[in-house]
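This structure is in C-alpha coordinates; I'll ask about it shortly.
Here the complex is missing one protein chain, while the rest keep their positions.
Showing subunit A:
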Amino acid sequence: MINDKVSLKFHFHIKRHRKINRSMAGNVTLFIFMGIAGIFMAIPLVFVVSNAFKPLDELFRYPPTLFPRHITTNNFSDLFVLMSNSWVPFSRYILNTIIITGGGTLGHVIVASLAAYPLAKHDFPGKNLLFSMVVLSLMFTWQVTQVPNYLIISKLGINNTYLAVILPAFAYGLGLYLMKQFMEQIPDSLLESARLDGASEFRIFWSIVMPNVKPAWLTLAILQFQTMWGNTGSQFLRDEQLKPLQYALFQIVNSGPARQGAAAVVTLIIAAVPIIFFLIFNSSIIETMTTSGMKE
(Lines give C-alpha, C1' and ligand atoms only; values in the text may rest on other atoms or scores of the structure.)
Protein backbone atom coordinates (compact mmCIF):
# COMPACT_ATOMS: atom_id res chain seq x y z
CA MET A 1 0.00 0.00 0.00
CA ILE A 2 2.67 2.41 1.03
CA ASN A 3 4.90 1.11 -1.68
CA ASP A 4 2.22 1.72 -4.26
CA LYS A 5 1.90 5.29 -3.21
CA VAL A 6 5.62 5.84 -3.39
CA SER A 7 5.92 4.36 -6.86
CA LEU A 8 2.93 6.36 -8.03
CA LYS A 9 4.49 9.52 -6.74
CA PHE A 10 7.75 8.58 -8.36
CA HIS A 11 6.02 7.91 -11.62
CA PHE A 12 4.26 11.22 -11.47
CA HIS A 13 7.52 12.92 -10.67
CA ILE A 14 9.19 11.45 -13.75
CA LYS A 15 6.29 12.37 -15.96
CA ARG A 16 6.33 15.96 -14.89
CA HIS A 17 10.03 15.92 -15.06
CA ARG A 18 10.16 15.13 -18.73
CA LYS A 19 8.22 18.25 -19.48
CA ILE A 20 10.91 20.71 -18.48
CA ASN A 21 10.99 23.51 -21.00
CA ARG A 22 8.31 21.94 -23.21
CA SER A 23 5.47 24.29 -24.12
CA MET A 24 2.17 23.03 -25.50
CA ALA A 25 2.40 25.32 -28.52
CA GLY A 26 5.86 23.97 -29.23
CA ASN A 27 4.60 20.40 -29.09
CA VAL A 28 1.78 21.14 -31.51
CA THR A 29 4.14 22.88 -33.96
CA LEU A 30 6.50 19.96 -33.67
CA PHE A 31 3.76 17.45 -34.48
CA ILE A 32 2.59 19.43 -37.49
CA PHE A 33 6.09 19.98 -38.83
CA MET A 34 7.09 16.35 -38.37
CA GLY A 35 3.85 15.30 -40.01
CA ILE A 36 4.50 17.35 -43.14
CA ALA A 37 8.17 16.37 -43.35
CA GLY A 38 7.29 12.75 -42.71
CA ILE A 39 4.75 12.76 -45.52
CA PHE A 40 7.26 14.24 -47.97
CA MET A 41 9.75 11.55 -47.04
CA ALA A 42 7.24 8.73 -47.08
CA ILE A 43 5.19 9.42 -50.22
CA PRO A 44 7.76 8.15 -52.72
CA LEU A 45 8.10 4.98 -50.65
CA VAL A 46 4.32 4.61 -50.52
CA PHE A 47 4.39 4.72 -54.32
CA VAL A 48 7.08 2.03 -54.31
CA VAL A 49 4.73 -0.24 -52.37
CA SER A 50 1.44 0.68 -54.03
CA ASN A 51 2.77 0.56 -57.60
CA ALA A 52 3.76 -3.05 -57.06
CA PHE A 53 0.07 -3.88 -56.50
CA LYS A 54 -1.40 -1.72 -59.28
CA PRO A 55 -2.64 -3.25 -62.52
CA LEU A 56 -0.72 -1.98 -65.54
CA ASP A 57 -3.47 0.39 -66.68
CA GLU A 58 -3.44 2.13 -63.30
CA LEU A 59 0.29 2.76 -63.63
CA PHE A 60 -0.60 4.88 -66.66
CA ARG A 61 -3.70 6.64 -65.45
CA TYR A 62 -4.62 10.29 -65.45
CA PRO A 63 -4.94 11.67 -62.87
CA PRO A 64 -2.46 9.36 -61.12
CA THR A 65 -3.56 7.67 -57.91
CA LEU A 66 -1.60 7.11 -54.73
CA PHE A 67 -3.30 3.83 -53.85
CA PRO A 68 -4.35 1.09 -56.27
CA ARG A 69 -8.11 0.90 -56.98
CA HIS A 70 -8.00 -2.77 -57.85
CA ILE A 71 -5.28 -4.52 -55.92
CA THR A 72 -3.59 -7.17 -58.01
CA THR A 73 -0.74 -9.59 -57.59
CA ASN A 74 -0.32 -9.95 -61.36
CA ASN A 75 2.90 -7.96 -61.24
CA PHE A 76 4.39 -10.58 -58.96
CA SER A 77 3.43 -13.43 -61.24
CA ASP A 78 4.69 -11.43 -64.25
CA LEU A 79 8.02 -11.10 -62.49
CA PHE A 80 8.13 -14.84 -61.86
CA VAL A 81 7.40 -15.54 -65.52
CA LEU A 82 10.19 -13.16 -66.54
CA MET A 83 12.50 -14.83 -64.07
CA SER A 84 11.79 -18.34 -65.26
CA ASN A 85 12.33 -17.26 -68.87
CA SER A 86 15.67 -15.66 -68.19
CA TRP A 87 18.67 -16.99 -70.03
CA VAL A 88 20.61 -17.72 -66.87
CA PRO A 89 18.40 -19.45 -64.28
CA PHE A 90 17.26 -16.91 -61.75
CA SER A 91 18.37 -19.07 -58.86
CA ARG A 92 21.88 -18.50 -60.14
CA TYR A 93 21.57 -14.73 -59.62
CA ILE A 94 20.25 -15.35 -56.13
CA LEU A 95 23.14 -17.67 -55.36
CA ASN A 96 25.61 -15.06 -56.67
CA THR A 97 24.07 -12.43 -54.43
CA ILE A 98 24.30 -14.73 -51.42
CA ILE A 99 27.98 -15.42 -52.14
CA ILE A 100 28.84 -11.77 -52.76
CA THR A 101 26.88 -10.14 -49.94
CA GLY A 102 27.52 -13.01 -47.53
CA GLY A 103 31.24 -13.22 -48.27
CA GLY A 104 31.75 -9.46 -48.36
CA THR A 105 29.84 -8.93 -45.13
CA LEU A 106 31.34 -11.78 -43.13
CA GLY A 107 34.89 -11.02 -44.28
CA HIS A 108 34.51 -7.33 -43.54
CA VAL A 109 33.20 -7.90 -40.02
CA ILE A 110 36.04 -10.31 -39.18
CA VAL A 111 38.90 -8.42 -40.83
CA ALA A 112 37.79 -4.98 -39.62
CA SER A 113 37.11 -6.15 -36.05
CA LEU A 114 40.46 -7.90 -35.88
CA ALA A 115 42.20 -4.69 -36.92
CA ALA A 116 40.02 -2.47 -34.73
CA TYR A 117 40.97 -4.24 -31.52
CA PRO A 118 44.72 -3.37 -31.52
CA LEU A 119 43.91 0.13 -32.79
CA ALA A 120 41.56 0.67 -29.86
CA LYS A 121 43.37 -1.12 -27.08
CA HIS A 122 47.06 -1.64 -27.89
CA ASP A 123 49.81 0.90 -28.14
CA PHE A 124 52.24 0.38 -30.99
CA PRO A 125 54.27 2.53 -33.37
CA GLY A 126 52.32 3.70 -36.41
CA LYS A 127 48.94 3.20 -34.78
CA ASN A 128 47.82 6.82 -35.01
CA LEU A 129 49.10 7.21 -38.55
CA LEU A 130 47.22 4.12 -39.72
CA PHE A 131 44.00 5.19 -38.05
CA SER A 132 44.20 8.71 -39.44
CA MET A 133 44.56 7.20 -42.91
CA VAL A 134 41.33 5.30 -42.35
CA VAL A 135 39.63 8.51 -41.18
CA LEU A 136 40.93 10.23 -44.31
CA SER A 137 39.41 7.46 -46.41
CA LEU A 138 35.99 8.40 -45.02
CA MET A 139 36.39 11.76 -46.70
CA PHE A 140 36.22 10.53 -50.28
CA THR A 141 34.07 8.04 -52.14
CA TRP A 142 34.90 4.94 -54.14
CA GLN A 143 34.63 6.72 -57.48
CA VAL A 144 37.96 8.42 -56.79
CA THR A 145 39.77 5.09 -56.90
CA GLN A 146 37.67 3.48 -59.60
CA VAL A 147 40.17 3.59 -62.47
CA PRO A 148 43.28 2.33 -60.62
CA ASN A 149 41.19 -0.26 -58.78
CA TYR A 150 40.26 -1.77 -62.10
CA LEU A 151 43.93 -1.97 -63.05
CA ILE A 152 44.91 -3.47 -59.70
CA ILE A 153 42.19 -6.08 -59.81
CA SER A 154 43.20 -7.04 -63.35
CA LYS A 155 46.85 -7.30 -62.28
CA LEU A 156 45.89 -9.56 -59.38
CA GLY A 157 44.18 -11.82 -61.89
CA ILE A 158 40.87 -11.75 -60.05
CA ASN A 159 38.93 -9.76 -62.63
CA ASN A 160 35.69 -11.47 -63.55
CA THR A 161 35.63 -13.52 -60.33
CA TYR A 162 33.64 -13.06 -57.13
CA LEU A 163 36.84 -11.97 -55.39
CA ALA A 164 37.00 -8.78 -57.47
CA VAL A 165 33.86 -7.58 -55.69
CA ILE A 166 34.35 -9.27 -52.32
CA LEU A 167 37.99 -8.58 -51.50
CA PRO A 168 38.00 -4.75 -51.68
CA ALA A 169 34.84 -4.76 -49.53
CA PHE A 170 36.78 -6.35 -46.65
CA ALA A 171 38.75 -3.15 -46.13
CA TYR A 172 36.06 -0.45 -46.25
CA GLY A 173 36.90 2.40 -43.90
CA LEU A 174 33.58 3.10 -42.18
CA GLY A 175 33.35 -0.32 -40.55
CA LEU A 176 36.82 -0.20 -39.05
CA TYR A 177 36.20 3.34 -37.85
CA LEU A 178 32.92 2.52 -36.10
CA MET A 179 34.27 -0.70 -34.60
CA LYS A 180 37.40 0.97 -33.21
CA GLN A 181 35.39 3.78 -31.63
CA PHE A 182 33.03 1.28 -30.05
CA MET A 183 35.81 -0.98 -28.74
CA GLU A 184 37.41 1.94 -26.91
CA GLN A 185 34.64 1.76 -24.34
CA ILE A 186 35.60 -1.73 -23.17
CA PRO A 187 37.21 -1.29 -19.75
CA ASP A 188 40.95 -2.02 -19.79
CA SER A 189 40.65 -3.86 -16.48
CA LEU A 190 38.60 -6.55 -18.21
CA LEU A 191 41.39 -7.17 -20.71
CA GLU A 192 44.11 -6.92 -18.04
CA SER A 193 42.58 -9.61 -15.89
CA ALA A 194 42.33 -11.93 -18.89
CA ARG A 195 46.00 -11.24 -19.66
CA LEU A 196 46.95 -12.14 -16.07
CA ASP A 197 45.11 -15.41 -16.55
CA GLY A 198 47.46 -16.06 -19.44
CA ALA A 199 45.02 -15.60 -22.31
CA SER A 200 46.60 -14.77 -25.69
CA GLU A 201 45.58 -11.60 -27.51
CA PHE A 202 43.68 -13.61 -30.11
CA ARG A 203 41.85 -15.44 -27.35
CA ILE A 204 41.00 -12.13 -25.64
CA PHE A 205 39.78 -10.75 -28.93
CA TRP A 206 37.58 -13.72 -29.63
CA SER A 207 36.17 -14.53 -26.19
CA ILE A 208 36.09 -11.17 -24.45
CA VAL A 209 36.15 -8.32 -26.94
CA MET A 210 33.85 -9.69 -29.62
CA PRO A 211 31.01 -10.77 -27.29
CA ASN A 212 31.17 -7.30 -25.74
CA VAL A 213 30.82 -5.43 -28.99
CA LYS A 214 27.89 -7.37 -30.38
CA PRO A 215 25.93 -4.19 -31.29
CA ALA A 216 28.93 -2.96 -33.26
CA TRP A 217 29.44 -6.05 -35.33
CA LEU A 218 25.74 -6.29 -35.99
CA THR A 219 25.93 -2.70 -37.22
CA LEU A 220 28.93 -3.42 -39.42
CA ALA A 221 27.11 -6.41 -40.83
CA ILE A 222 23.97 -4.39 -41.60
CA LEU A 223 25.79 -1.41 -43.13
CA GLN A 224 28.00 -3.69 -45.17
CA PHE A 225 25.02 -5.75 -46.23
CA GLN A 226 23.34 -2.57 -47.50
CA THR A 227 26.42 -1.67 -49.54
CA MET A 228 26.89 -5.15 -50.94
CA TRP A 229 23.20 -5.55 -51.68
CA GLY A 230 23.27 -2.48 -53.92
CA ASN A 231 26.35 -3.71 -55.79
CA THR A 232 25.60 -4.72 -59.38
CA GLY A 233 29.22 -5.80 -59.86
CA SER A 234 28.95 -4.52 -63.40
CA GLN A 235 32.50 -3.17 -63.46
CA PHE A 236 34.19 -6.49 -62.72
CA LEU A 237 31.75 -9.33 -63.33
CA ARG A 238 31.37 -9.83 -67.07
CA ASP A 239 30.09 -13.40 -67.13
CA GLU A 240 26.33 -13.56 -66.90
CA GLN A 241 26.83 -16.60 -64.63
CA LEU A 242 28.51 -14.43 -61.99
CA LYS A 243 26.20 -11.43 -61.91
CA PRO A 244 24.19 -10.74 -58.77
CA LEU A 245 20.44 -10.40 -58.35
CA GLN A 246 20.66 -6.61 -58.29
CA TYR A 247 22.00 -6.62 -61.85
CA ALA A 248 19.32 -8.98 -63.11
CA LEU A 249 16.60 -6.96 -61.42
CA PHE A 250 17.91 -3.77 -62.95
CA GLN A 251 17.71 -5.31 -66.40
CA ILE A 252 13.99 -5.77 -65.78
CA VAL A 253 13.52 -2.20 -64.49
CA ASN A 254 15.15 -0.81 -67.63
CA SER A 255 13.31 -3.04 -70.08
CA GLY A 256 10.52 -0.80 -71.26
CA PRO A 257 6.92 0.18 -70.47
CA ALA A 258 5.34 -3.26 -70.98
CA ARG A 259 7.25 -4.55 -67.98
CA GLN A 260 6.50 -1.61 -65.68
CA GLY A 261 4.41 -3.85 -63.43
CA ALA A 262 7.21 -6.34 -62.87
CA ALA A 263 9.64 -3.42 -62.55
CA ALA A 264 7.53 -1.97 -59.72
CA VAL A 265 7.77 -5.27 -57.86
CA VAL A 266 11.52 -5.28 -58.42
CA THR A 267 11.86 -1.80 -56.94
CA LEU A 268 9.84 -2.94 -53.95
CA ILE A 269 12.08 -5.97 -53.39
CA ILE A 270 15.27 -3.92 -53.76
CA ALA A 271 14.04 -1.38 -51.22
CA ALA A 272 12.35 -3.72 -48.77
CA VAL A 273 15.24 -6.06 -47.95
CA PRO A 274 17.61 -3.47 -46.39
CA ILE A 275 14.72 -1.70 -44.68
CA ILE A 276 13.56 -4.91 -43.03
CA PHE A 277 17.08 -5.66 -41.82
CA PHE A 278 17.35 -2.18 -40.38
CA LEU A 279 14.03 -2.54 -38.62
CA ILE A 280 15.14 -5.78 -36.97
CA PHE A 281 18.52 -4.48 -35.79
CA ASN A 282 17.86 -0.75 -35.34
CA SER A 283 18.57 -0.67 -31.59
CA SER A 284 22.03 -2.23 -32.05
CA ILE A 285 22.80 0.21 -34.83
CA ILE A 286 21.78 3.24 -32.77
CA GLU A 287 23.85 1.95 -29.84
CA THR A 288 26.92 1.66 -32.05
CA MET A 289 26.43 5.10 -33.51
CA THR A 290 26.59 6.64 -30.04
CA THR A 291 30.35 6.11 -30.10
CA SER A 292 30.88 7.21 -33.69
CA GLY A 293 31.96 10.77 -32.82
CA MET A 294 35.26 12.17 -34.08
CA LYS A 295 37.39 13.32 -31.20
CA GLU A 296 40.05 15.05 -33.22
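As a working rule, contacts are C-beta pairs under 8 Å (C-beta built on N, C-alpha and C of every residue); 3 or more make two chains touch, one makes a residue touch a chain; residues count from 1.
Here is the rule we use: contacts and distances are computed from a predicted model.
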Among "Molybdopterin-binding protein", "Multiple sugar transport system permease protein", "Response regulator transcription factor" or "Acyl-CoA dehydrogenase family protein", go ahead and choose the protein name stored in UniProt for the chain not displayed.
"Multiple sugar transport system permease protein"
Given the contact definition stated above, which residue among A:28, A:190, A:258 or A:286 touches the chain not shown here?
A:286
Would you mind spotting which of A:28, A:42, A:71 or A:258 touches the chain that isn't drawn?
A:42
Using the definition of touch stated at the top, determine which of A:117, A:162 or A:217 touches the missing chain.
A:117
Go through subunit A and note every residue touching the omitted chain.
17, 20-23, 26-27, 30, 33-34, 37-38, 40-42, 44-45, 47-48, 51, 59-64, 111-112, 114-115, 117-119, 122-125, 127, 130, 133-134, 136-141, 143-149, 151-152, 167-168, 170-171, 173-174, 176, 200-202, 205, 223, 226, 229-230, 235, 246, 250, 253, 267, 270-272, 274-275, 278-279, 282, 285-290, 292-295
